[in-house]
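Here is chain A:
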Amino acid sequence: MPVEVVIKALFILAVVIGAFAPILTWVERKQSAVMQDRIGANRADVAGIRILGLFHPVADVIKLMTKEDVVPQGANRVMHLMAPLIAAVPAVISYAVIPFGAVYTFGAREISLVVADPDWGLLYIFAIGSIATYGTIMAGWSSNNNWSMLGGLRASAQMISYEVTMGLSVVGVFMVFQTLKLSDMALAQDSTFRLLGFVDVLFGVPLPAWLDWLRLPHWGIFVQPLAFVMFLTAIMAENKRPPFDMPEGESEIVAGYHTEYSGMRFGLFFMSEFIEVIVIAGLVATLFLGGWAIPYLSQETIIGAISPVLGVGFATGACLVLHVLTFFLKVIAMIWLQMALRWSLPRFRYDQVMDLCWKVLLPLSIANVFVTGLVLLTIQGGSA
Partner candidate 1 sequence: MTASVVFFYAFAALAIVSALGMVLNVRNTVASALSLVVTMVALAGIYVLLEAHIVAVFQIMVYAGAIIVLFLFVVMLLNLRTDDFAPGRQKLVKLAAVVIALVVLAELLRLLTTGLPEAPPLPEGYGGYAQVGVALYTDYVLLVEVSGLLLLAAIVGGLILAKRRIG
Partner candidate 2 sequence: MVSAGTTSEALRWIPLLPLAAAVFHGVMLAFVRRPTPRWVTIALSCGSVALSFAVACVAFWELRGLAPESRLLVDNLYTWIGAGIGDQAFSAELAFVLDPISAVMALVVTGVGTLIHVYSIGYMDDDHREDRGFQRFFCYLNLFTFSMLVLVLANNLVLMFVGWEGVGLCSYLLIGFWYSDRFNAYCGSKAFIVNRIGDFAFLVGIFLVFRALADLGAPSVAFADIEKHVSQLAGLTISVPAWMPFGPEWSLVTTVALCMFVGACGKSAQIPLHVWLPDAMAGPTPVSALIHAATMVTAGVYLVCRLSFLFAAAPAASAVVAWVGGLTAIFAATVAVTQTDIKKVLAYSTVSQLGYMFLAEGCGGYSAALFHLGTHAFFKALLFMAAGAVILAMHHEQDIEKMGGLHRRIWRTHIVFLIGVLAIAGAPGFSGFFSKDEVLVAAYTSHVPGHQWLYAIGVATAGLTAFYMFRLYFQVFWGESRVPEQQRDRMRDAAPVVIYPLWVLAFFSIFAGFAGLPQAYGDWFRGWGVEESNSLANFLGPALVAGEGHALSHSTEYAMALATVFLAATGAVLAWVLYVRRPGLPVRIARRAGVVYRLVRDKYYVDEVYDAAVVRPLVRVSDRVLFRGVDAGLIDGAAVNGMARAIRGIAANGLKYAQSGLTQVYIFFMLVGAVALVGYLVR
């Protein structure tokens, strides 16, 4: 295994698990506080230093680590212990295929900023995501607790339902970008398209030259806006966070599938949710927001602009840094969006969740596929 891959993997793990995930617990509390006009977490201190309550995550970890790890009576011990791991691992390894930068050429060396880049990257994420379901189900079943089992039951139904919609809603996206490979997808979005180009294509009216300047980044959200909404909805439902937290539903079934968990095992469920938030943010950014792409400034443009001044090598390096920063900026924006949604919307009723999936999103996503196909056919001259 090349060193490069290890470095990239370590980097992403460090960023995601080491930095983002713990801070997210704090972010969530802070954001909810802001939205509810409170101050939020600010008490934990080390020798009187509070820095906005940033010590709370540390304190939380210490608390969870030191708590007793209870296995309830009559529970299936092995399954009970394994469940949190199965929930957490897929979330972490999905990050392997999300590119956080483009391919950069340093002399003879090509550096691609993605840990693993299979052709079927998107399918990989779906496949891994479907494994994550088992953690929840096992937790719910093995706890020997009716609330837990109800939670597991709800989780299984909800997750297989939304998996279908999630898959179908992005079909339009990979029809547009003609690839399932996430790095290619991001690369395809590193360009722009004419906002009024459809006039030219549909009616054969050539656009005046000045209108050619009215351009949008060739991002998924602009070419597949409906898919963006549907995919975000479906994947948030997959993550089981509010407003889709039926499997936990603390006002109904105590705490759902993790009622009987304590200590770091509970922490793992907790963490896996946050890691998934980051995965969702990264995935949505890659699919719909151009990934690492800087709007209106393609890779060649940037390198071409800087290299006369500072040389190609430095220019490439600068571009790399800019791209990675852009990517994480987008990830942060998407995390913020999820947090805002989580604290804005009340929990759905169970039948509403199912109705939304099967009666709204699924037909819409199929319609989206049709319309996308039609548009693509028109643009390509309809000779298919």
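In the analysis below, a residue touches a chain if its C-beta (ideal position, glycine included) is under 8 Å from a C-beta of that chain, and two chains touch if they have at least 3 such contacts; residues count from 1.
Per the selection procedure, all candidates are chains of the complex that A comes from, given by their letters.
Bear in mind the structure is a predicted one, so any value in this text is a computation, not a measurement.
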Any idea which of 1 or 2 touches chain A in this complex? 1
Once bound in the complex, which stretches of chain A touch candidate 1? 76, 79, 118-120, 123-124, 126-131, 133-134, 137-138, 140-141, 149, 152-153, 156-157, 159-160, 163, 167, 180
